[in-house]
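The excerpt is restricted to a subset of chains, each kept in its original location.
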Amino acid sequence: MRRLRMGMIGGGPGSFIGPVHRIAAELDREIELVAGAFSSDPQRSRRAGMDYRIDPARAYTDVAAMLDGERAREDGIDFVAIVTPNHHHLPAARAALAAGLPVMSDKPATATYEEALELARLVRASGLPYGLTHTYSGYPLVREARARVVAGALGKVRKVVVEYPQGWLAGAASGKQAEWRVDPARSGEGGCIGDIGTHAFQLAEFITGLKVTELFADLGVVGAGRVLDDDCSVLLRFDNGARGVLLASQIEVGELNGLRIRVYGDKGGLRWRQERPNTLAIDTIDGRTEIVHASGAGLGPDARARTRTPPGHPEGYLEAFANLYRDFAAILRGEAAPLLPGIDTGVRGMAFIATAVAASRNGSGWVKLDI
Amino acid sequence: MRRLRMGMIGGGPGSFIGPVHRIAAELDREIELVAGAFSSDPQRSRRAGMDYRIDPARAYTDVAAMLDGERAREDGIDFVAIVTPNHHHLPAARAALAAGLPVMSDKPATATYEEALELARLVRASGLPYGLTHTYSGYPLVREARARVVAGALGKVRKVVVEYPQGWLAGAASGKQAEWRVDPARSGEGGCIGDIGTHAFQLAEFITGLKVTELFADLGVVGAGRVLDDDCSVLLRFDNGARGVLLASQIEVGELNGLRIRVYGDKGGLRWRQERPNTLAIDTIDGRTEIVHASGAGLGPDARARTRTPPGHPEGYLEAFANLYRDFAAILRGEAAPLLPGIDTGVRGMAFIATAVAASRNGSGWVKLDI
């Protein structure tokens, strides 16, 4: 079986997420990066091509050129990975789909909710695979958590607390990573709520199998001179009546990438945190606490299939990301990978951003998440 | 210097908090329990007197009898400790103050905000010392946290997250401790928000030195057949503009007594959790993390004075509680102990409960905390 060929859109010099997609895609050797429209600046795109060690002829300066160039080759790309700032997501995906290529996109799906609806129409019309890299749902123990909750191990879910604290924007937003995130023209109407709040939102729905139906949002703009939110508190209601709390912040000094989630049902609870991803705590109402180990005993098939080393050998962010690409490759091969986030997740995420931003701005109290 | 003599109101057989007050009061040998109106049931009060190993003649069945009996003795009590369910707090305190006795009271101060206002008038009119046992502000590293925040170590405070998860009321509320807490006649209008939410509220104001001015509340009633809240999410605004999140729940299966707080300023952050109370993490905006140890190096005078053993010898809940009695004893001796929570804290706590309950009931959005 040959490796699938990936063309990257975005990911030029200084990109954080471009190399992450490259490593993740290639980790299991099912996919290889062969081409890219890394930057509209020819010199920067060439430089990126060299950094990625691809054929210099396949480092393009725009998406159309890449799609044309690759279509002309026998060994042309099989799909695109979109790793640009948010405002390029829709045009890039539209072009790829039009060229008949599946899309693996960084999150959020688009820059606005309206764009997401358009993208959803395009994806459905194309019949092509579309994946959205909500990284954290690729962690083996997140898969295990979901499997257990859905199987009823916690009983009826009554409460979800999901938090995503970061501190890296507590001071000035300088540097390539920070600058576009605080710029509404490139980021969309959500700041922190879009950048990491959507991860928390997706994780909560992913693990519980529930849908948020209503929310109350308090989005703060703390950093001097900013216009987009950087500190978000959102209260949630789920479709089974459960309550939820979603906290995301980028001004909490000292917090690194502290995504964590706790889910409580009427029979049990669970706790997981991204910074120590290889254990999952399960509590039962009779007062017992069990620690589940990644790659260890008692795991379901999904978690078991998503580690590469025995217990005690830490796997982390890149491996979780690679698990999403593993799912995507399976889909491209015609297999099922129902847990890979797709366009529906993308639309829900954009609805979440839009609703939270509007609700916070209007001080309108509880608002339906209509979708 | 003789030991101060304490008379307890409440704390009969099966009480959790009565023995805690006894141990805490006596730990530093400045105070001794000598009398009590432990129960209105004579047999139960006698039984409690035996359990506490006090003179059987000093185990009374009502407050008035204790106050009269003790006034008649040369070695009569110097103050009362109130450890009853909430609805008895005001009458017990009123009687003690009327008898000229200082009061150390369990929290919350009273059953309702109106009662708290009355109690505040009585305390002020009496000129007598009044202490409120917000236990967690007695921990040495909580004192250290406050000292550092107030001294500006974090810069301007911008965000506070305080959480108090418990799980012991996830199932049926059975047993002496649970029953009165879910009964509005004995607990007041707040359930979880009064029982533990007030601790979280007090801790946040204590450490930051800020005051909450506005809140949004979502109080849930989750346990079957309950009328009082058992799951609370409250968003806060402080008087310096900082945002806050206060979560308290008693239905989060597996959570024990998980009070924890994180405070973030524009220069640093701190993290503390009650279940591992002997370390305090301090983060600075330059990316450094320091772990401060109870009884260890670099502590200010307040924290230093509130441990009894060298670093590495865990001190816990009882020692923290004892630190409040140490402060109270100092006040009785005429010394200053400005950090002991008093009636003002009590009134603020009751205002918090009343405001949160009303706000949640009315779905009234953001509400001022008027006090």
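Per-chain residue numbering starts at 1, and chain names A and B are given in the order in which the chains are listed.
The working rule: a residue touches a chain if its C-beta (ideal position, glycine included) is under 8 Å from a C-beta of that chain, and two chains touch if they have at least 3 such contacts.
These numbers were taken from a predicted model, which means no experiment stands behind them.
Colleague: With 2 identical chains placed here, what is the total number of copies in the full complex of this structure file?
Modeller: Taking the entire complex into account, the copy number is 4.
Just so we're on the same page, only the chains that are shown with their structure count from here on.
Colleague: Where on chain A is chain B touching in the complex?
Modeller: Residues in contact with chain B: 154, 158-159, 161, 165, 167, 170-171, 216, 218, 220, 222, 231, 233, 235, 243, 245, 247, 249, 251-255, 262, 264-269, 271, 281-285, 289, 363, 365-366.
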